[in-house]
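One protein chain omitted, others in place.
Residue numbering begins at 1 within each chain, and the chains themselves are lettered A and B in the order written.
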Amino acid sequence: MALVPMAIMLILFSFLIYKAIPSMRYTGFSFFTSYLWYPGNVYANPISFHGVMAPYRSSFGLLSFFVGTLITTGFAILIAFPVSIFLSLTINLYTPDRLKRPFSVLVELFAGIPSVVYGLWGVIVLEPVLLHNIMPWMKYVGFQGQIISGAGIMAAGLILSIMIIPIVTAVISESMHSQPRELKEGVYALGGTKWEVGKHVLLGNTRKQIVGGTLLGTGRALGETMAVLMVSGSIVNVLPTSIFSLTNTMSAQIAAALDSAFIDGTGMNLSALVELGLVLVLISLIVNLAGRAIVGRGALRGFEND
Amino acid sequence: MTEADFPAGRDLAGYESKYDRRVISDMIVRIIGYVILAFMSGLLLAIVGFVALKGLGVMTVKMLTTVGNTQTGGLANAIAGTWELVLTGLLLAVPVGMFGALYLSEYSSRVSGGVLRLFVDVLTSIPSIVLGLFGYLVLVIQLGLGYSLIAGGVTLGVMMIPYVLRISEISYSNIPRQTREAAYALGADNFQISFRLLIPQARAGILTGVLLAVSIAAGETAQLLYTALFNNGYTTSFLGQPVAYLTYVVYYSLQQNTVYARSMAYSAALVLVTSIFSILLVSKYISRIR
Partner (left out) sequence: MNKTASIVIGLVVVLVIAGVGAYVVYGHGSSNQSPSSKVTLTETGSTLLYPVFNIWAGNYSANKITTAGTGSGAGISGAIAGTVVIGASDAFMTNTQVQQNPGMLNIPILISSQYVAYNIPGLNSNTLHFNGTVLAGIYNGSINNWNNAQIAALNPGVTFPSHVIVPVHRSDGSGDTNMFTEFLSKSDSWWNNNVGFGTNVNWPSVPAAVTGQGNSGIISQMTSTPYSIGYIATTYEAQVHSAGFGIAALQNQAGQFVTMSQSTVMAAANHYLSQIPADGRLAIQFAPGNNSYPIVDLEYLIVKQVQPNANTAAALVAFLEWAVNSTSGGSQSKFISPLNLAPLPQAVVSQIVTPLINKISG
């Protein structure tokens, strides 16, 4: 039974690679350098290139989705990182013991909300607020660019940050909690304030876990599909020009473009999406395994091992 | 003794000014922390409150008891389908997780355990849309299972394995070594130890893992889009019929832009969040009394 996960993963990787080969032959290295993702005219006669068939004038480059993934994930980390650290410090330093448990349960419930529900909230509540209240104000204080819609980089980044804060907070808070009592007591004995305990013991000794927790959060943000699909604006072939721009991510593009790929009789569109998925898996693997290596094996989403 | 028994420095050291820089920075951090904590709690409350208010405002008994198609009707088929998919997933995830963890915890060598655990970690890292793509290509098309309970459930099950396995493994390894040694001393073989001792002792932990996996699986969408598809009625067989599920209703009905379809999306979100929170709280309770 322990072999099953390994077997599934081996089948998954070999199948994805096998299915991505036509796209690799057709696009070559330009898959990584082009930002044009164009399914081609599937009703025209297909062309043959490097021994594979593809729709007329089709071209596949992941750059705009890669940039979108990078920006939305970066935006999410930028918010989630400080917030999670302050949350962990507050829970560990300034919260009475009897409130710690309810807070940790709250954090877990936060993580349990399905991504489509975050997406629903994003579409109905967050997007209008961004469009009518926040974006005009940002423009007033000096942000450049054209406001088009509530959807886009900000909506996707904010939703992602709300989704990963529980994960990052759980890892950091847990590792702060497990710092030896003697170290904390030592600082207090020297006349230290709570913040000094936080700074020297809690932050000082958990740098690794802070990085690890952030990586695990990053991994989650990279792969998140539905919420981003609902609030990103799903733009194609355009690189963002400002913080108000619409965007798209690798995972959301797979979900959005899968259907039109099925119309392509040459199968090239599907193959290109599989290659996009493969790249996403590789990035996600590196980030997650690095995070896991630092944090240790117990944590899945950070807090299941208590 | 807790930290509270050690008063902060300024109280101990009377010669320090009340407006010492150190005290002020402590205050600032405390205030920022409280503000963020309050803000995040408020945000959770806002999201949950949004779902509750919108959902309760449109929820009817008819919504819960009639079948629907994301544009008209109710959620009964989607509720039933969600649990059918999750249970089918458990058929894969529970045996693999429970026995896989038993092997890893009790019988694996350093190397084999390390390699197998690495693949479990790899499995957790696969984004759900890629699992969905894989489910479509392999289960739906290659194996010819079609859009079905099997295809959707197995794709969900693959995602659930790591949660069941990891938490089961922790539960096994929390069983004291002496218990096992005592059993061996009484002449028990590996089979008896596994089934009579370890699994019963770890069952609360295993159940926690299962419930956690269920709570996550019930909220998944991307794996199911092209494996379970959707069904405007009940799904009554493992093969040959697509399956309805709640997250699809949230996603798809929202896009319909009609007042009724929106109310279906809100109701589906409310049912989802209520179920998931209940499952999580039960799992919390079990892991606490363990």
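Throughout what follows, a residue touches a chain if its C-beta (ideal position, glycine included) is under 8 Å from a C-beta of that chain, and two chains touch if they have at least 3 such contacts.
No experiment lies behind these values; they were computed from the predicted model shown.
Only one residue from B:Val51, B:Leu133, B:Leu229 or B:Leu246 touches the chain missing from this view: B:Leu229. When the missing chain is restored to the complex, the residue among A:Glu108, A:Glu127, A:Glu174 or A:Glu196 that touches it is A:Glu127.
Note on the undisplayed chain: of the listed residues B:Val58, B:Ala188 or B:Ala204, the one touching it is B:Ala204. Although one chain is not displayed, its contacts with subunit A can still be listed: residues 36, 38-46, 53, 55, 57, 123, 127-128, 131, 146, 148-151, 229, 233-238, 241, 246, 248, 256-266. Although one chain is not shown, part of subunit B still touches it, namely residues 67, 69-72, 76-77, 79-80, 83-84, 87, 140-141, 144, 146-147, 201, 203-204, 207, 211, 225-226, 229-236, 240-242, 252, 255-259, 282, 285-286, 289-290.
The definition used in the following text is that only the chains that are shown with their structure count from here on.
With centres set at the average Cα position, the gap from subunit A to subunit B is 18 Å.
Subunit A makes touch with subunit B in their complex at residues 1-6, 8-9, 11-12, 15-16, 19, 83, 86-87, 89-91, 93-97, 103, 105-106, 108-110, 112-121, 123-125, 162, 165, 184-185, 188-198, 219, 222-226, 230, 251, 254-255, 258, 273-274, 277, 280-281, 284-285, 287-289, 292, 297-298, 300, 304-306. For subunit B in complex with subunit A, the residues that touch the partner chain are 2-4, 6, 8-10, 12-13, 16, 22-23, 25-26, 29-30, 32-34, 36-37, 40-41, 43-44, 46-48, 50-51, 54, 95-96, 98-104, 108, 115-134, 136-138, 142, 158, 161-163, 165-167, 170, 208-209, 212, 215-216, 218-222, 225-226, 247, 250-251, 254, 265-266, 269, 272-273, 276-277, 280-281, 284, 287.
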